[in-house]
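A single protein chain has been omitted; all remaining protein chains appear in their positions.
Here is chain A:
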């Protein structure tokens, strides 16, 4: 277990200690305590052309508790989506994020909703992290009007403009220049915000990444490129796709940091460091060493190019939720039963959202023709049989 130092307890909890010892539930730190707690990351950061941040991460009991709850929610949501897909209630593509939750959660802990995030198609959990609801996720996945994109987008096209989440992109690598464009706009508008552009090890070889990174570095854009390296680009292992799989170094003249992506505190520390860096010095690459338990998508079993031992090994040794569970137990922030109760509540929340989403209607046929343009100029659009189905775009 990682070394941890508990900051000096408050006087009040010192008084409570002997009393609580008498009860079956002994609490050193209450789960809603915001007192500073310092915990070290499991692994050191490895840096490229910059100084790595310290391994000691500032957190608190309540933050750790929220990490557990939020990651458990994401985990349960993705597993439920798997079942819905197999029940044919979700169609088309469904790329699941279970295993990678620490990246989404750790990042949110380090930034604000004024910072921007853009990612590829494995976006359900990022959407939740940015404030999206379970109902919006399941509604969208099932193509209903209560979905985040009113059923018009699907699994790969979640957005939340009000909290600066810019999607949800289906074309591998396209989100990288788009993210640098967001950072450009932030700098142009003289805001002290940054953009986190997430991509996978598969996208890391895309030419447009290097084109965009070149401009980001030339123009000092506050862009942070985050490679979620789950080691497989679809079915192709990183060593078969990249001559140099040290993605944090691939920026060459752009500094980089390699981070244990299964350690939510390491992710938080790295993102905090990255934001400070980007605001002063321009772009940075973060490589999150992470893992996805599912295959690339629901049509990929994920076991033809990886061994089941590897998958279960990661689950055993590095699962991000288990790591936080152990921390919470070790610091006596929560009991086993409390954590199990959280998981039960999460299950219920997810089931409730699914039930509600199932009740939700599909979009009205007239929605076929909405949002083609912001300003439709009154032009005509056509259905498959243009003599039968025409609409005027407002």
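Methods note: a residue touches a chain if its C-beta (ideal position, glycine included) is under 8 Å from a C-beta of that chain, and two chains touch if they have at least 3 such contacts; residues count from 1.
By our rule, contacts and distances are computed from a predicted model.
Looking at the choices "Coatomer subunit zeta", "Pyruvate dehydrogenase E1 component subunit beta", "Vacuolar protein sorting-associated protein 35" or "Alkylglycerone-phosphate synthase", the name in the UniProt record of the chain not drawn here is "Pyruvate dehydrogenase E1 component subunit beta".
Residue-wise, the contact with the chain that is not shown comes from A:116, picked out of A:103, A:116 or A:242. Shown as candidates are A:45, A:184 or A:199; the residue that touches the absent chain is A:184.
Residues of chain A that touch the chain left out of view are 116, 118, 149-153, 157, 159-161, 166-171, 174, 176-186, 188-189, 207-208, 210-212, 214-215, 218-219, 370-375, 377-381, 386-387.
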